[in-house]
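Only one protein chain is missing from this complex, and each of the others stays in its spot.
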């Protein structure tokens, strides 16, 4: 590891020899070790945030901010400036909450996946499954949609063809252009794509569990389920809760790609989450509006994150951050 | 293992194996689908005739990708950013994650929170571009590896993982009088290999797959990465499709070009393959029990 030497270099020019560094109380020593990284964080994450200022101007790239009119909260207000627009935003928020809630409820899927996979005793089969289930993660949503179209299109779609041949239906069903069960379909696609990849973290967590615990349980004659429940699950729980709290922070960030790929006039009412809505209406180069929205979203996210963290402290007695 | 298997056990395993088998098949099929479509006649593929087996096999799609100029050098740049970028971020995440487990750090909670909240920040590409430009990180290899050194998500993962390790292991070293860096190197690092392997995979995949930074920060071809070239190639085919909207002349005379669909599929194949080849090698870090044995043995 090269970091410690970086650290020494970073602190030397400021007048600290090894000797005086050693004499520092631990709390400052630790801080000094983290210091270069904090500076890096500041440079790459906090400096760009100065761009939030664009949200308060009629900013156009290429024209200096000093020549740009200051407009105050205009762009924030423009998110919902009349009744109809308000209704649109409410509809969009309903979808956002639904998708995020579904996402959070189903976030145990990769945990289950990881636990069951670790129960597989044939090494080659486990490796085979673990490797190949990550494939969908690398296929872009556009291609996933293309594939879905091949499978589900009315005319010649594999699924419709089979259903018709088997006599279940007379005419093709347009699976992709329907407003019913959109949320469930979307979450299903989502997990199909991310399950294998998402389970990696839990597989790592399971690896970290002390093997002696299982051996002791075997001696006691514990059942498979008891071992999972009393040893594996508690070993995974911290990772699960961290991810859970982080995802609560992301409650209003569903991303665009998946919904963009699958959206059409029929399912739009249910599929349009906040991110897609903003993408759909701010596409025409409206930077100040886009900035205002992303600023607002950042603030809400951070608020949600800390709320979730406090809740965790109240309920579980420990906070994550 | 030593015990005789009960019928319940057998049933459990049968169902478990079967479920994973079915799910894995559903994951392989799209890959297979992409593959047979990239080697079948592009017209047949576009018209949706290729579902289960290839027809009119050809390899033009792959040959055309190989014709992109500067491919070899771009692959080298990609490899560089993947290796260097991953090493830096894994090292930094491990060390910083460890430091943040130390409750005695001055204002620890503040620094940690300031780090975490950055995951939820975004000011858009333009301010990011202006910042990078001001830092002199355009047409500069450092632009690939410096900004990713701090990846808050990785740091959280490491910190959580370390907190799950029995504290006794570390305490014994502290009594020995070893410093933080020594404890980190000799005790913590061996203990956290599974999570390091995990973040190595995450970072390497991210590095390998990035192209937006190249698109915005690099104008000199010597900094181009493989992913960027592939992405540009893909864009070229789709914007050509848009171009021929208004010209019969053009439409007829560039018909032989790859369709955006075939290009997209080919590029995906090329991107997924190296990951599928390398990932299994990392899986040896995920075997139950390897860890404690390594430390004790």
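So that you can tell them apart, the chains are marked A and B in the order they are listed, and the count of residues begins at 1 in each.
Please note the rule applied: contacts are C-beta pairs under 8 Å (C-beta built on N, C-alpha and C of every residue); 3 or more make two chains touch, one makes a residue touch a chain.
Methods note: contacts and distances are computed from a predicted model.
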_Please identify the absent chain by the protein name in its UniProt record; candidates are "Extracellular solute-binding protein", "Gluconate 2-dehydrogenase gamma chain", "Alpha-E domain-containing protein" or "Mannosyltransferase"._
"Extracellular solute-binding protein"
*asked:* Of the residues B:21, B:136 or B:190, I need the one that contacts the missing chain.
replied: B:136
*Using the definition of touch stated at the top, determine which of A:223, A:264 or A:310 touches the missing chain.*
A:264
*When the complex is taken as a whole, what residues of subunit A touch the one chain not shown?*
14, 24-25, 28, 31-32, 35, 39, 42-43, 47, 58, 60-64, 67, 74, 78, 81-85, 88, 149, 153-156, 172, 174, 176-177, 264-266, 268, 280-289
*When the complex is taken as a whole, what residues of subunit B touch the one chain not shown?*
43, 46-49, 69, 106, 125-126, 129-130, 133-139, 212, 215-216, 219, 221, 232, 235-236, 239-241, 243-257, 259-261
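We adopt the following convention: only the chains that are shown with their structure count from here on.
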*Chain centre separation (subunit A, subunit B; CA means) in Å*: 15
*Any idea which subunit A residues touch subunit B in the complex?*
1-4, 26-31, 33-34, 37-38, 40-41, 43-52, 54, 61, 116-121, 125, 127-136, 138-140, 142-144, 146-147, 150, 153, 156, 158, 192, 195-196, 200-201, 203-212, 224, 235, 238-239, 242, 246, 249-250, 253, 287, 290-291, 294-295, 297-298, 301-302, 305, 320-321
_subunit A-touching residues of subunit B, taken from the complex the two chains share_ = 1, 9, 12-13, 16-17, 19-21, 23-24, 26-28, 30-31, 33-34, 48, 51, 91-92, 94-96, 99-100, 102, 104-109, 111-124, 126-128, 130-131, 135, 146-147, 149-150, 153, 156-157, 160-161, 163-166, 180-181, 184-185, 189, 192, 194-195, 197-198, 201-202, 209, 261, 264-265, 268, 271-272, 275-276, 279-280, 283, 285-293
